[in-house]
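Here's a structure for you.
For this view, one protein chain was removed and the others were kept in their places.
Chains here go by letter, A and B, matching the order in which they are written, and residues are numbered from 1 within each.
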Amino acid sequence: MLSYVIRRLLLMIVTLFGVSVAIFLLLRIVPGNIADILFDSAGLIDPAEKQKIVVDLGLDKPLPLQYAQWIAGLFRGDLGYSYVSEKPVIDEILPRIPITARLAGIALLFAVCTGVPLGVISAVRQNTWLDYGLRILSLSGLSMPAFWLGLLILMAFVHFFGTIPIYEREPATYWAWIQMLVIPAAAVGFRSSALIMRLTRSSMLEVLRQDYVRTARAKGLSEGAVTFDHALRNAVLPVITTIGVETAFLMGGLIVTETVFNIPGVARFLVEAIRWRDYPMVQNLVMFIALVVVTVNLLVDLTYMFVDPRIRYGG
Amino acid sequence: MTLGFLARLMLACLLISCAGLAGAQAQKQGGMLRVTHRDNPPSASIHEEATISTDMPFMAVFNNLVVFDPDSPQNRLDRIVPDLATSWKYSDDDRTLTFQLRDGVKWHDGKPFTSADVKCTWDIVTGKVDGKMRKNPRKTWWFNIKEITTNGPLEVAFHLNDPQPSLLVMLAGGFSPVYPCHVPAAQMRIHPIGTGPFKFIEFRQNESIRLERNPDYWKPGRPYLDGIEYSIIANRSTAILALVAGKFDLTLTGEVTPELVKDVKAQVPQMQCLLQPSNTQGNLLVNRERPPFDDARIRRAMGLAIDRKAFSDILSRGVYNVGGAMLAPPEGLWGWTPEFMATVPGYSADVEKSREEGRRIMAELGYGPDKMLPLKVSTRNIADYRDAAVILIDHLKTVYIQAELEPLDSAVWYARLARKDYAVGMNVQGTGIDDPDVMFFENYLCGSERNYTAYCNPELEKLFHQQSMMKDQDARRQLVWEIDRKLQEDGARPVVYQSQGGTCWWPHVKGLKLAVNSIYNHWRFEDVWLDR
Partner (left out) sequence: MNGGFLSDAVYWSRRYPLGVAGAVIMIVFVFAAVFAGTVAPLDPFTTNPRASLAPPGATYLMGADMMGRDVFSRMIHGARISLAVALGATFLGSGFGAALGLSSGYLGGWFDLVVQRVAEVMQSLPLLVMALVITASLGPSLINTIIAIAIPLIPNVARVIRSNVLSLREMPFVEAARATGMSEWRVAIIHVLPNTLAPLIVLATAQLGSTILTEASLSFLGLGVPEPWPSWGRMLSESAAEYVRTAPWLVIFPGLAISLVVFGTNLLGDALRDALDPRQRD
């Protein structure tokens, strides 16, 4: 078991290395660099001035050297300077990460707290009108473009309440932050909630049929105990799968929701950094995202092993 | 047409003097002004940028040598008033302009302002001294400055090669603040120091800009506001919704499209909205070195296909002006009158006739409805550019040109322009000041950086210089009209529309004075106060 974990950690490093090479090369394949973009806003094409910037930033050095410098900096904890704001990358990223983390956290919380109970209800009340209604609701959640949902929410608020739940200035207290993020989090989490609901429902149904549940019933346990103790525990597995597989969609949902609701999180920041060809910013942000993704994958796989002993990974 | 002309001018003047009249009430101290902003400013240094995104928020941090009189709706040469310069005088040969400077002015970090700062600033922007700026977009503005000398801490003189009345106009614009000698360019990009009514507090990328009142400002009693806060909201609809919901007091200038202005006024009738030219024009970049446009006949056919009024109708519900390179009257000072415009080829009202002629030309070259000329129209991948390009493609069909849109990422766009790797580009460009020197020398001079199409006409260039030196502004205007006409005839850079944009603010925002022929020049905010 421990050896498996250690092996996975080592493999994680391999993946991260692969990501770093991939993002480094991909960025440089794309035409246009920061010098081009900077001059874009001034509408100029002065080769001499552009070249000065290119040299200043070390963009004319051979690629392997640039890569080595970046990685060496990473190990030292020096993430470099943003090409656009000329401030340290760390200073730009660090304050924004908690914002997106809060948004994602509240969204997942919303998804689990609504998805699981509704999934259970839907399974227990299978094939009733309630079940059909919930299934259609969950399917709608999976069918709507995330930003359309966000826009509809905005339009609804403006129309019915005369207010607009977007971010305009930094909330003063932690509680004010939560209040501000609740609505965008619901927009982001709606899709995940729908998925979790469906998966909870189907795995609950499968489990409810199984022998050992019948046995538990036969032993005389109450319906409620049967449901929540045995069935639910085994329904947890697909929820965990969702979290793993959905990370990509969640990221996309975060990006568009942060854009629609104007939240200054790290997802929206990544979009801007790419537009500006701010290499240090994009590279380090992508590495961070990769770290999150591989960690989530590892945790998902580990939980799999704990929960479903039938799956072995050959030590 | 003349009636509409007068009506527009009167309306603008009325609105602006009303704002001024309101200023006659007792101004109240205090309050934060909250403004919506749209695009992240590339940096906080006005001299290094050419976009309203930087100009509007950061102009309040600085002073110029001179400024345009806020009480005049038109920014013009004869309505320039002192700022850091208390008076100025031309030498007898008009080649030296000497400024007397204000005493007792301090930079935000406490150091005193002197003539050395003026010399520093212009030595750097003219390129004489390497100020380590990352870019210098208006270097061409200052081509005529030979050198700058100081005479004590309160006097500075600009020595010119030739007389140039427009120099004062350029110095009065929002893009000409005075920078401190002792602050390096790198710092001016992230934490600018000026002498202006507001101090820079912070700039969070893609998020917000905050300015605070300068208690030691050299104008007593000013500014009235405690501070100004800009929130960057990328989505235009959302920003307007937030304005209407009362979360903001003022929008970024030119932000509100004509359509949205109507909508805003419908929701909030008391909202003040001013629709004005945004100093931006849509024009076509035609690559004369590459087929098919190396053939002048095809260039001509393309020019005849364009229905300028349709652009205006679609993009702005008919609000946009039609004109040449210079901004059309009544707002603009140098654009053609309708009578003159009628004499310029390609501006005729009978579009169908023009298109027939275009088709005739193309037919002679062997094209027809079954044999259309394939073409790629390149443009930046931004809504404004794309919309105009789509309309252009539709018009080109009428002269047997089958065009396809090629939207390019911004960096790619400029790189391709530099390499002349395009056939025709749909371009949207801004001009810092409504002045012929600025327009001609930036865009049409042989070898100028912004002369993307490499248009070069030495005869015309002589005329550029000639008009630059003329003191009699009326005679100068006539010459400018002729030059403009020649540029359009040559198809140098066919101008398709001149855009307008709206600025909206709540009525409790008082003292705001906008100009009708520029969006860049009146964001000092020193006279603005909140009636709450």
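Going forward, a residue touches a chain if its C-beta (ideal position, glycine included) is under 8 Å from a C-beta of that chain, and two chains touch if they have at least 3 such contacts.
Here the structure is a predicted model, which is why all the values come from computation and not from measurement.
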Of the residues listed, B:229, B:409, B:484 or B:526, which one is in contact with the missing chain? B:409
Out of B:387, B:482 or B:531, which touches the unshown chain? B:387
Which one touches the absent chain: A:31, A:47, A:98 or A:171? A:31
Even though one chain is not shown, subunit A touches it at residues 11, 14-15, 18-19, 22-23, 26-27, 29-32, 126-127, 135, 139-140, 142-148, 151-152, 154-155, 158, 202, 205-206, 245, 247-249, 251-252, 255-256, 259, 270-271, 274, 282, 286, 289-290, 293-294, 297, 310-311, 314
Where the unshown chain meets subunit B, residue by residue: 235-238, 240-241, 257, 259-260, 262-263, 267, 310, 313-314, 317, 381-383, 386-387, 389-391, 393-394, 404-409, 412
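The rule is simple: only the chains that are shown with their structure count from here on.
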Express in whole angstrom the distance between the two chain centres, defined as the mean CA positions of subunit A and subunit B. 41
Going by the contact rule at the top, pick out the subunit B residues touching subunit A in the complex. 34, 40, 42-43, 48-51, 53, 134-137, 186, 189-190, 204-208, 229, 231, 233-235, 238, 241-242, 245, 247-248, 409-415, 417-418, 429-430, 449-450, 452
State the interface residues of subunit A toward subunit B in the complex, per the touch definition above. 31-33, 36-47, 49, 53, 82, 84-87, 92, 154, 158, 162-164, 166, 168-169, 259-260, 262, 264, 268-269, 272, 275, 277
